[in-house]
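Below is one structure, written out as C-alpha cells, with a few remarks after it.
What you see is the complex with one protein chain gone and the rest in place.
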Amino acid sequence: MIKEFNQSIETLTQSLVSIFEEDPAYTAIVSTTLPSREAILDLLRDIRKVLYPKHFSARDYSQKTIHYYVGSKMMQIEQTLTQQVQLALLRKCEHVDCAEVSIKILEQSQDISYTFMQKLPMIREMMTMDVQAAYDGDPAAADLDQIILSYPGVFAMMVYRIAHELHLLKVPLIPRMMSEYAHSRTGIDINPGATIGRYFFMDHGTGIVIGQTTEIGDYVKLYQGVTLGALSTRGGQTLRGKKRHPTIRDNVTIYSNVSILGGDTIIGHDSVIGGSAFITQSIPPYSKVSIKNPELHVEAGKHCPGIEDPEA
Amino acid sequence: MIKEFNQSIETLTQSLVSIFEEDPAYTAIVSTTLPSREAILDLLRDIRKVLYPKHFSARDYSQKTIHYYVGSKMMQIEQTLTQQVQLALLRKCEHVDCAEVSIKILEQSQDISYTFMQKLPMIREMMTMDVQAAYDGDPAAADLDQIILSYPGVFAMMVYRIAHELHLLKVPLIPRMMSEYAHSRTGIDINPGATIGRYFFMDHGTGIVIGQTTEIGDYVKLYQGVTLGALSTRGGQTLRGKKRHPTIRDNVTIYSNVSILGGDTIIGHDSVIGGSAFITQSIPPYSKVSIKNPELHVEAGKHCPGIEDPEA
Partner (left out) sequence: MIKEFNQSIETLTQSLVSIFEEDPAYTAIVSTTLPSREAILDLLRDIRKVLYPKHFSARDYSQKTIHYYVGSKMMQIEQTLTQQVQLALLRKCEHVDCAEVSIKILEQSQDISYTFMQKLPMIREMMTMDVQAAYDGDPAAADLDQIILSYPGVFAMMVYRIAHELHLLKVPLIPRMMSEYAHSRTGIDINPGATIGRYFFMDHGTGIVIGQTTEIGDYVKLYQGVTLGALSTRGGQTLRGKKRHPTIRDNVTIYSNVSILGGDTIIGHDSVIGGSAFITQSIPPYSKVSIKNPELHVEAGKHCPGIEDPEA
C-alpha cells in the first residue's frame, strides 16, 4: 500500500513536470532564481527603519549613534537592492554568452541601486508632507506618531514612493511586488506607474484603486473605495502604454466610493467630489459635485403600525 | 500588593474557565487539538511551491533536480494534509469507543489526502489558464512572471481552486480557513463552495465577494468591489444549502463595484455589466448593461466667480 502510494506520487510528479515544460511562464525563465518576496519585504522594512528610525527601530537603535545606525542600514539596503535587481534583470537573459551579459547586468544593477539611494532624502521629505496631510485632514488623528505608526494610507504611500522610483528606473517585477505587498496589507492598490504629487492623503483607504496612467496633483485627499480607473479594458494588451486613467488636479477632495474613469477625464483643481459619484467626463475647476437626490424608498414598518417611536 | 494581584489573576482565570464551560463552542470539542492556522498556511505555501517551483522556491530549488524537489514536497504535503484533515474530522467524535473511531478517521483522512493529491495537475492546468486570462485582460500586465509573483487575483484563485477540491471532499473547517487566509491577504472573499469555470480573472480584487452557491462559467472577468451575493439573509440558518447567489454564464465581464444578488438571477453569456450597477433580476445573453445617466449635481465654485481656468 505504501509502495503503491509512492508510485502515485512519482506519476503525479511526472504529470506536473510535463505541464511545466509546456508552460511559457516556466520555460522562459533562464535563471533558477527570481527576486524573492521575502527579500523584497526585508528591503521595505529596512528602508522604513532608515526613513523613520525612532518609530520602527525600537530594538536595534540608539539615538546617540544614529549616524552609524542609518549609515549601516543604508549599506545593507544598497546590497540587497543590487542583488534583487540583478535577479530581476537576469531572468530572461537569452544570449549565448550569458557570463558576459552577467557582468553588464551586475554593473547596471549597481547603477540602479546607487541612483535609487540618492532619492531617499527626497522620499523622506515627501513622507513628512504626507504625514502632515493626514494630520490636517483627519479629525480622528491624535498626533503625528499615531499616523506614522499605524495609518495604512501613509504606509501605502511610503511603498508607492519607493516603488515609483524603481519603476522610473525601469526595474522589472520588483516595483509591482512592492506595491502588491502594500495592497495586501492596506487594501490600497496603487500601480507604481501612477504619478502622485505632494501632501497626499488617503483616509481609511480600503478599496482604493489608482491605475497605472493616473496623474494626481498636490494637496489631494481620497477616501476609501475610490477608483481612478479605465473606462474599458476590452482592448487588453493592445492598450498597453496608452493613457487610460484620469487626471486629478491640485487641491481636490474625493469622498468615499467615487469612481472616476477614463484617460481623458480631468477633475479640475480645487474641486470636491461627493461620495459614491460615478464620473466619466471632465469636471471644471472649483466644482462641487454630488449625486443628485439619492432617491430612497422608505417603507414604514408593518409589524407595529401606529406606534410612535420616541427616538425618531 | 504583588500577592493581591496574583490572587486577582487567579480569580480572573476562574471566571474565564467558568465562562468556557458554559459555551457550546468550547464544550462540543472532544479533541484537544484543532487544525492549526500555521499548518494550513504552510500547506498552502508548499502547494504553491509544487505548482510553481521556479517562482516560489528560490531558496531550496535547483532546476536539474526538479523531480526530486517536487516529489519530496508532494510527500510532505500529503502528510501534513492527512494530519490536519484528521484533526478536523476528530473534533466532534462523540462515540464511546473513540479509539476505534480514530482508526477509521485516520483511513478516511488518508483517502481524502490521496484523492486531493490527484487533483494537483488539474489545478495547475487551471492556473495556467487563469494566469493567461490576467495577461490578456490587463493592459498593465508586463509579463506572466509579474502576474504569478504578485497578482492578488491569481493568488486568491489558487487558494480557491485548492479549497474548493477539499470542500467537494467534505472536509470541515480547513477549506474556509484557507479561503479566509486568501481573503485576508487579497480582500477577495470567495466561499469554497462556489463553482468557477476556466480562464477566470479578477483585476485589483479588493472587496470582491463570491457567495457559497454562486455559479460562474468560463472566460469571466470581475473587477474590484463586485458582490455576487444573496438578496436577504433574514432566514439565517433555515436558508442553509439553498441556492441564494447568482449564476454568471460564459464570457461575462463585470466592472467595478457591481452588485448582483439573488439565487434566481442569471447573467446571460457574452454580457458586459457596467460599473456600479445594482442587479437583482436576470439579464439576457449578449447584453450591455449600464447605469442610466448617473445624475451628477455640479455646482460651480463660489470662491472665485468669474475666473476662467486654463486647464478646464
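As written, the chains take the letters A and B, and residue 1 is the first residue of each chain.
What we mean here is this: a residue touches a chain if its C-beta (ideal position, glycine included) is under 8 Å from a C-beta of that chain, and two chains touch if they have at least 3 such contacts.
None of these values were measured; they are calculated from a predicted model.
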Absent-chain contact - pick from A:D42, A:D138 or A:D218: A:D138
Hidden partner interface residues of subunit A, rising order: 50-55, 58-59, 61-63, 66-67, 70-71, 74-75, 78, 114, 117-118, 120-121, 124-125, 128, 131, 135-146, 148-152, 185-187, 203-207, 223-225, 253, 256-257, 275-276, 291, 294-304, 307, 309, 311-312
Sites on subunit B contacted by the missing partner chain, in the whole complex: 5-6, 8-10, 12-17, 19-20, 23-26, 28-29, 32-37, 91, 172-173, 176-177, 180, 183-184, 187, 189, 191, 193, 206-207, 209, 211-212, 225, 227, 229-230, 233-242, 244, 249, 257, 259, 261, 266, 268-271, 277-279, 282-293
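Just so we're on the same page, only the chains that are shown with their structure count from here on.
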Rotation in the CA alignment of subunit A with subunit B, degrees, nearest 5: 120
